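A single protein chain has been omitted; all remaining protein chains appear in their positions.
For chain A:
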Amino acid sequence: MFSEYILLSVIIFLLGVLGIILNRKNIIVLLMSIELILLAINLNFIVLSVMSDDLIGQVGAILVLTVAAAESAIGLAILVAYYRIRGTIAVLFINLMKG
(Lines give C-alpha, C1' and ligand atoms only; values in the text may rest on other atoms or scores of the structure.)
Protein backbone atom coordinates (compact mmCIF):
# COMPACT_ATOMS: atom_id res chain seq x y z
CA MET A 1 0.00 0.00 0.00
CA PHE A 2 2.98 2.26 0.40
CA SER A 3 4.07 1.87 -3.20
CA GLU A 4 1.68 4.62 -4.37
CA TYR A 5 3.34 7.05 -1.94
CA ILE A 6 6.78 6.10 -3.17
CA LEU A 7 5.63 6.40 -6.78
CA LEU A 8 4.22 9.83 -5.93
CA SER A 9 7.47 11.00 -4.41
CA VAL A 10 9.48 9.68 -7.36
CA ILE A 11 7.18 11.50 -9.77
CA ILE A 12 7.56 14.72 -7.80
CA PHE A 13 11.34 14.20 -7.79
CA LEU A 14 11.41 13.68 -11.56
CA LEU A 15 9.22 16.74 -12.06
CA GLY A 16 11.75 18.75 -10.07
CA VAL A 17 14.62 17.41 -12.16
CA LEU A 18 12.78 18.13 -15.37
CA GLY A 19 12.03 21.58 -14.03
CA ILE A 20 15.75 22.24 -13.67
CA ILE A 21 16.66 20.78 -17.07
CA LEU A 22 13.90 22.29 -19.14
CA ASN A 23 13.73 25.65 -17.42
CA ARG A 24 15.45 28.35 -19.49
CA LYS A 25 13.70 31.40 -18.24
CA ASN A 26 13.81 32.06 -14.56
CA ILE A 27 16.19 31.29 -11.74
CA ILE A 28 13.35 31.43 -9.21
CA VAL A 29 11.70 28.52 -10.96
CA LEU A 30 15.00 26.74 -10.71
CA LEU A 31 15.14 27.29 -6.95
CA MET A 32 11.54 26.17 -6.67
CA SER A 33 12.38 23.00 -8.57
CA ILE A 34 15.21 22.32 -6.15
CA GLU A 35 12.75 22.80 -3.28
CA LEU A 36 10.41 20.40 -5.02
CA ILE A 37 13.16 17.80 -5.23
CA LEU A 38 13.92 18.22 -1.55
CA LEU A 39 10.23 17.88 -0.73
CA ALA A 40 10.02 14.72 -2.75
CA ILE A 41 12.96 13.35 -0.83
CA ASN A 42 11.38 14.36 2.43
CA LEU A 43 8.17 12.61 1.52
CA ASN A 44 10.13 9.55 0.64
CA PHE A 45 11.95 9.62 3.95
CA ILE A 46 8.70 9.87 5.86
CA VAL A 47 6.96 7.18 3.89
CA LEU A 48 9.83 4.80 4.33
CA SER A 49 10.08 5.70 8.01
CA VAL A 50 6.49 4.75 8.52
CA MET A 51 6.84 1.74 6.32
CA SER A 52 9.78 0.35 8.21
CA ASP A 53 8.51 1.53 11.57
CA ASP A 54 11.69 3.44 12.27
CA LEU A 55 12.06 7.01 13.53
CA ILE A 56 15.39 7.73 11.93
CA GLY A 57 13.68 8.59 8.64
CA GLN A 58 11.57 11.27 10.29
CA VAL A 59 14.66 12.67 12.07
CA GLY A 60 16.24 12.88 8.67
CA ALA A 61 13.19 14.63 7.23
CA ILE A 62 13.33 17.30 9.94
CA LEU A 63 17.05 17.75 9.17
CA VAL A 64 16.36 18.09 5.45
CA LEU A 65 13.70 20.70 6.18
CA THR A 66 16.25 22.89 7.96
CA VAL A 67 18.84 22.33 5.24
CA ALA A 68 16.29 23.20 2.57
CA ALA A 69 15.36 26.38 4.42
CA ALA A 70 18.98 27.43 4.74
CA GLU A 71 19.68 26.55 1.13
CA SER A 72 16.78 28.51 -0.23
CA ALA A 73 17.77 31.48 1.96
CA ILE A 74 21.31 31.42 0.60
CA GLY A 75 20.03 30.79 -2.93
CA LEU A 76 17.70 33.75 -2.76
CA ALA A 77 20.52 35.89 -1.34
CA ILE A 78 22.74 34.92 -4.28
CA LEU A 79 19.85 35.65 -6.61
CA VAL A 80 19.38 39.10 -5.17
CA ALA A 81 23.10 39.84 -5.42
CA TYR A 82 23.12 38.56 -8.96
CA TYR A 83 20.13 40.65 -9.92
CA ARG A 84 21.79 43.77 -8.57
CA ILE A 85 24.77 43.27 -10.84
CA ARG A 86 23.21 41.90 -14.01
CA GLY A 87 19.72 43.39 -13.82
CA THR A 88 18.12 40.16 -15.01
CA ILE A 89 17.45 36.74 -13.64
CA ALA A 90 16.90 34.87 -16.90
CA VAL A 91 18.69 31.50 -16.91
CA LEU A 92 19.48 31.87 -20.59
CA PHE A 93 21.84 34.72 -19.88
CA ILE A 94 23.89 32.94 -17.24
CA ASN A 95 26.41 31.70 -19.74
CA LEU A 96 29.58 33.65 -19.13
CA MET A 97 31.66 30.66 -18.08
CA LYS A 98 32.26 28.45 -21.11
CA GLY A 99 34.57 25.51 -21.48
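Quick note on the criterion: contacts are C-beta pairs under 8 Å (C-beta built on N, C-alpha and C of every residue); 3 or more make two chains touch, one makes a residue touch a chain; residues count from 1.
Methods note: contacts and distances are computed from a predicted model.
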Chain left out of the displayed complex - its UniProt protein name, from "DNA polymerase delta subunit 3", "HORMA domain-containing protein", "NADH-ubiquinone oxidoreductase chain 5" or "SAC3 family protein C isoform X5": "NADH-ubiquinone oxidoreductase chain 5"
Contact partner of the left-out chain, one of A:17, A:32 or A:64: A:17
Hidden partner chain, residues of chain A it touches: 17, 20-24, 30, 91-92, 94-99
